[in-house]
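Shown next, in structure tokens, is the structure this report addresses.
With one protein chain withheld, the remaining protein chains of the complex are depicted in position.
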Amino acid sequence: MNRTAILTALLPALLLTAACGAGAGQDADAPVVLGASLSLTGPLGTIGRPQQAGLERLVADVNARGGVQVGGVRRELALRVLDNRSEAAAAGQQASELILKDSAAALVGGCTPPINTPIAQIAEKNRVPLVTSCFPLGAFRDAAPAGGWTYAWDFHFEETEQARVLVEAAGLAGAAKKAALFTDNEVDGVIQRKLFRDAAVKAGYEIVGDYTFPVGQSDFSSFVNDAKRAGAEVVLGQMIPPDGIALVKQMKSLSYTPKVIGIAKAADTASWLDGLGELADNTVHNGFWVPDRARPATAAFLKAMEGRFADTASLGIAAAAYSVGEVVADALARAGSTDPEKLNEAIGATKGAFVFAEVAFGPDHTSPTPVTAEQWQDGVTRQVFPAVEGVTLRTPPLGLE
Amino acid sequence: MQEDHVFNGDGREAPELIVRGLTKRFGGVTAVDDVGFRLPGGQALAVVGPNGAGKSTLLKLLAGAHTPTSGSIEFGGRRLERASARQVVRAGIALAHQIPRPFTGLTVWENVAIGAGARGRAAEEHIAAVIAECGLQDKMRRRAENLRLLDLKRLELARALSTRPRCILLDEVAAGLSGRELDEVIALIARISATGCGLVLVEHVEGVVQSLVDRVIVMDWGRIIAEGTPAQIAADATVRQVYLGDGARPRTAARETPPARSGPPLLRLEGVDLAYGDIPALRGVDLEVWPGEVVAVLGANGAGKSSLAAAISGAERVRSGSVRFGADDVTALPAYRRARRGIAHCPEGRRVFPALSVEENLKLALPLRMPAKEVAGRLEDVYAVFPALAEMRARRGGALSGGQQQMLAIGRALIGRPRLVVLDEISLGLAPVVIDGLYEAIEAIRSEGIAVVVVEQNVHRCLAVADRAYVLDRGVVSYAGDPAPLSDPRLLERLYFGSPREEALSP
Amino acid sequence: MSAAVVLNGILLGGLYGMSAMGLSLVFGVLRLVNMAHGAMLVLGAYLAVLITAGTPLPLPVAGACAVLLAGGLGYVLQRHLLTAMLVRGANGPLVATFGLSLIASGLVALRFGSDPVSIPTALGTAGWSLWGLDVRAAYAVSFALAGVVAVALHLTLSRTRLGAAVRAAAADPRTADLIGIDVRTLYALVFAVASALAALAGLLVGVAFSVSPQSGTSYLLIAMAVVVLGGIGNVLGTFAGAILLGVVQTLAAAQFGGGYRDLVVYILFFVVLAVLPRGLFGRRLT
Partner (left out) sequence: MTIPLRTPDGRWRLWPGLALIAALAAGAAAASGALGRYELNVLTTMLCYLVLAQAWNILAGYGGLISLGVSAFAGGGAYCVALLASHTGAGLPLTLGAAPLLGALAALALSVPLLRLRGDYFTIGTLAAALALQAWVYNWDFAGGSVGLSVPIARSPDLAQTYLLACGAATLAVGAAYWTAYSTFGMRLRAVRDNEEAAAGLGVPTVRYRLAAFVLCGALSGLAGGLIAYQQIAFEPGGMLGPGWSINALLMCVVGGVGTVAGPVVGTLVVYYLLTTLLAGYDAVSLVVEGLLLVLIVRFAPQGIWPLATRYAGTLLVRMRRTA
């Protein structure tokens, strides 16, 4: 009766053979693989899908031109996307898979620090370059291993700028200098809380309420009542969309009407409008892209993407992802090789204008891009800071009147 | 360690077991009441008495599974009344349970090895010897869940033996066995006893008692009511009375004119087989009940009486055979649908819902759609039969006395106006005066034209009201017909305890 | 400040109570830890959105339809899948309900993507003043509804014949079967009511906050904490436990900062379970 015992013993061997798929060989003219672990589903799905669209567009554009000239051979680009369901552990695991199984020449990043950090660490460990555009620079620097990043490169806004811009935009409303902060306790929130505070104090505000909460917190009522009682006329927040939607609903139902509501992350995309309807109007948020329509490449991109997204934020995210691809393609051509060391060096030497912005990496592997403040006005978002012809900050937030 | 000490620990002489004033109360019920006895080392003692007399509780107290409310247990000079089950086992007392409780996921070998303690060659030899002695050597690789009843009983014994006890407590290890199987177990117990291991035996099968023990104590109501040698006890009139029920009421209550058994029977069982796993409980049972008659079902413990009740009401699915009620075959119907068709089952142990009030308990058996007015009327009907319940209508079922609970259980069976009521062991653990009341109720039920199946241990009571009687012996009908001849205790004994052991009964 | 915080916590507790009621009922009657409870809650909100979008029905009617649909789904699941496993015992039902929750959240994600859904109604943004303190109408309504449901369930269970049958079936299904109670149907009915209540809670959550395919887990955990605090199967206890949880949450957030809210809640949950496994408010249903 010891079939069981024998079979038990044989299983590890089975496990070994089952897991050994054929490793992908690398021909000289095979497509160059760009690997991406994106958050196509889960709480960050609204960001992952535009990223995917931008990357696919770039690969299509490059291949339409016949690919990239790599050391005398024209090679096409191939994009391999995995969905990490917005889970950090999955992102790290998939980064390994992209490098080891798909032999990605470079990784292109996902979004937010929790997702990007494991990807960057895995890239670092496996000595494969990563270019990302959705990793706020401060968080990117904080996540670096001792001695700084070697293979990870990031172009995005500085959180200090992001905070400053929102505070300055709020200042346009002429509200009393009393501010309340709502930040969640995940990475972005923790960083932003400090920066909001610094920027607001610098602009002469008094912080009358400073509220933190775990992600997925839905009840803000006591915080809202407290802020109302303290007379905060400016609300600055950083949170994910479900929490943001819950916050605004609660402000409305507790008849708290500050002059300005500025919310980072949650208010960026169309889900804000879907979730809140007309309550969304007059919420201020950050804009990450001021397209240079005069550039032919940018204009072409805008034309290609027309009608794809309901909001400018998603468009900006797509453009950033597009430019991540541009940076890698550009570096590939300059390096003339897919050798990770050479490619990495070429990426570091990037200097030029791309669809999203001008990119030139500093010694800390970052390249800051501009950030603006926008406001939801009648169902679309309009840039309100720096000031644009014909657009003024509306106040108070319409739905809260 | 030598082979011949398999059963008797390390071969030292077994110490004396001294029990004084042992009492155990569960809530308001005194299960064991001031019990005391001495068992000199190596002797065998039997504890007999009707169901619910407190015998199993006594053994559990001795084994440390329950902690006594008061009293003392002394074994070899050690006081054990506060010891845990584990410490009691270490001290050398082992219990074999009435219902085998094997570790189902373990093999026979492993089941025995659990109690054997130490490891190594010596322990393995000990385990092998115990298994061989209990006749399980062919099955030691089997999982315990795949064993049949006899083997489970053997395993239960083997497990107790594995701990090298110097006194072994056997709780009805012969129950449910018969013929050769019974002989084998008796022989095994005799061998254990012969090694000098002390023995406390709770047993219903008298043959086992008579052939094995030096002394017998008889319990009823948690107290010792008689004590003596097996022969003395067999001759004791009080014991007979306790065992077969009090013969106080002569057979006068029966109707002068038994109901006419014309037309088709109300209930007909044909060739019913019923089994629990591999253990057969009923074998080819035929039974008929006509409207308006009282049918008694008698038999020893484990003869299959309650299984028969379950087969009638649908509480258990039958393996083969058919159950017809009125014109319909109800074999495939679940219990609740049979109940709605008019078969009411008042289960053994009363099974009153303790958290529900008396009135709620009663209403449960009525269809939810019944109008409130009719519900009230039905309640009044029950209260008319059991006025005591009317006074307690708001009290929780768990707060009632045993007799009141039994009234409630019968009332619950009657409230749905059934055509057939199955009453399972309604006199169990109740005082005679209470039982009188219950049996009066049976008369009342019959007078309503309802057929009644009475499953009873209390033979005389039961025969006094029965129109017909069935006797079961090990799952087989051994008598069916007129109840009058059963008043003869010798016939009854033979029907009860079966022919294969007749020689043990008559020395 | 603390009066407002406490009042807010009490009212929030109503919403939590609503979320936990069905879980408590199923645990108490069927002895089943229903891991699909959170998924059912989310499903309720999405069903309402689906019905509003696909039919001309007004939101309250659509919500009622969603609640009924969830109840029907619960009935079918219990009747045809879970009861057989419950009879067999072991941990089958727990794993099966977990599987069901995966299926439900997968289906919701397939149909709706992962964006949060908020049920648009004036109730979600209305506010009232109670004793001079501002409170959300959605909370007050949830509290009132949960209170009504708790009392109604309590009365049904304790005063009616149906309730007695449920308690009997919970305490001793074999005997209940024997005296003519259709235990399987009753179990399915209980699961259906629990599912409907979960869906109703989902609607309220969607109105008060927003719901996404992932929110099921957090509400399942909240509901478990509430059930443990209140005593399993004790509906009034569940309501009381929910209020306690709401108050503790908001007080913890006000006192230590919002980041400590969950920590205090889970420590309370753990300590109560370890010290008083039967809950703060007494016995099981039976």
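Chains: A, B and C, in written order; residue numbering restarts at 1 for each.
In the analysis below, contacts are C-beta pairs under 8 Å (C-beta built on N, C-alpha and C of every residue); 3 or more make two chains touch, one makes a residue touch a chain.
Every value quoted in this text rests on a predicted model; they were computed, and no experiment measured them.
The chain not displayed here makes contact, within the full complex, with A, B, C.
In the complete assembly, the contact with the undisplayed chain comes from B:113, out of B:35, B:53, B:113 or B:392. Set against the missing chain, the residues A:92, A:110 or A:397 yield one that touches it, A:92. Counting over the whole complex, subunit A has residues 1-5, 7-9, 11-16, 18-21, 23, 40-41, 82-83, 85, 87-90, 92-94, 96-97, 100-101, 113-114, 117-118, 120-122, 124-125, 142-143, 145-146, 185-187, 189-190, 214 touching the chain that is not drawn. Hidden from this view is one chain, which touches subunit B at 63-65, 84-86, 89-90, 94-95, 97, 101-111, 113-115, 117, 119, 124, 127-128, 140-141, 159, 162-163.
In the full complex, subunit C contacts the hidden chain through residues 27, 31, 33, 81, 84-85, 88, 90-96, 98-107, 109-110, 217, 221, 224-225, 228, 259-260, 262-263, 265-267, 269-270, 273-275, 277.
We take it that only the chains that are shown with their structure count from here on.
For the pair subunit A and subunit B, the distance between C-alpha centroids works out to 74 Å. Centroids built from CA atoms put subunit C at 45 Å from subunit B.
Remark: subunit A and subunit C have CA centroids separated by 36 Å (rounded to whole angstrom). Contact of a single residue of subunit A with at least two other chains is seen at no position. In subunit B, no residue touches two or more other chains. Partner subunit C is touched in their complex by these residues of subunit A: 41-43, 45-46, 86, 185, 211-214, 216-219, 221-223, 225-226, 228-229, 241-242, 245-246, 249-250, 252-255, 271, 274-277, 279, 399. On the subunit B side of its complex with subunit C, the touching residues are 313, 315, 334-337, 339-340, 344-345, 347, 351, 353-356, 360-361, 363-368, 375, 412-413, 416. Of all the residues in subunit C, the ones that touch subunit A in their complex are 1, 4-5, 8-9, 12, 109, 113-118, 120, 124-127, 133-139, 205, 208-212, 214-215, 218, 249-250, 253-254, 257-259, 261-262.
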